[in-house]
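Note that one protein chain of the assembly has been removed; the remaining protein chains are unaltered in position.
Up next is chain A:
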Amino acid sequence: MSLTSTEHVDTGPADGPDAGTTPPGTAASPSSRLKGLAERNALLALLLAVIAFFAIYPESSDTFFTSSNASVLLGNQSVVALLALAVILPLVTGYFDFSLGAIAATSSVLTAGLMSFSDLSLGLAIAVGIGVGAGIGAINGVLVTRFGLNSFVTTLGMATLLGGLIQWYTGGQTILAGIDPALPRFGSATWLGLPRVVFVVLLATVALWYLLSQTPFGRSLYAIGSNPRSARLVGVRVDRSVWTTFVLAGALAGVTGVLQLARAGSATADNGTSLLFPALAAAFLGATAVVPGFFNAVGTIIGVLFVSVAVSGLTLSGASAWASPVFNGAALLVAVGLSHYLGRHRGVGTG
């Protein structure tokens, strides 16, 4: 694709946005259809294989398959999953947002701080947390679209800035006291045997899947990601759409922050990087699944599960603390490589 800015993310050519939900065209040959099917479900199969492995592997088998482990795993990963969903929104249109981890951290600290330092009610504090997330997204969006700044650098700058503000606001201290107990209660409650937060993630996944693959707006986002100049000339309001993805992503990161606070019961003066990188890895892994070559909501969730299940299994079988980042990093590299390969391979090969 020919681009006006160098910052565009290239996941390579592949199928259309909703090809994952529909069988390929009638004239496609059976062999290529089979190949497509295998390609779409490879990550899911890998996930199941990893689950099966750790369920059988003697070192981890007795703890791995228990419902409490599953519950802890899903509960802990819900934060990363939500952030990963936020990450793919700008990525679909070809822009990076590196500040989303920091936005989540900001929202978490702000929600806690407003209750703790300023005695705001829970509802109001949450609203401000999410609203500030959306607001920061809006600023990012304006800088990237109106002023044409490089999204990579702009959002990296924003992330650094937010990290500093968090330090200033908290004085480097963890906010423990004064948080409305209803929030942590929600964070640890279960429903149908699963942590409640999992249902928040489920809701967000369905909403994002619908937005991206079942609305004209979602289509236009993929069109922008494919060729912004062509998109403009078929009537897509490119700048406005890109800006919207930054705002939505910021708001979703804000929700992530609140969820994190609910899970942890306290807000640490953290800059959110530890959240962002697993989320990015999941997003890129997700772009190799379901709709190969394109960032998509369902694939992203599979990506999150794949990474977390593998890391949990490794930890249970006695691997040390370094296993998690090593695995995350490796998964990210493999995912980027794979989506590059898929793109090349599709553009050149299968019909």
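Everything that follows uses one rule, which is that a contact is a pair of C-beta atoms (placed from the backbone, for glycine too) under 8 Å apart; a residue touches a chain by one contact, two chains touch by 3 or more; residues count from 1.
The rule is short, and it goes like this: contacts and distances are computed from a predicted model.
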Practice prompt. Assign the chain not included in the display its UniProt protein name, restricting the answer to "PepSY-associated TM region", "Monosaccharide ABC transporter ATP-binding protein, CUT2 family", "2-oxoglutarate oxidoreductase, gamma subunit" or "Osmoprotectant transport system permease protein".
Written response: "Monosaccharide ABC transporter ATP-binding protein, CUT2 family"
Fill in: Chain not shown: contacting residue from A:P90, A:G163, A:G254 or A:G293
A:G293
Discussion item. I'm checking contacts with the chain that's been left out. Which of A:A38, A:L124, A:A182 or A:L233 qualifies?
Written reply: A:L233
Practice prompt. Extract the touching residues of chain A with respect to the undisplayed chain.
Written response: 1-2, 12-19, 21-22, 24-29, 31-32, 210, 213-216, 219-220, 222-223, 226-227, 229-237, 293, 343, 346-351
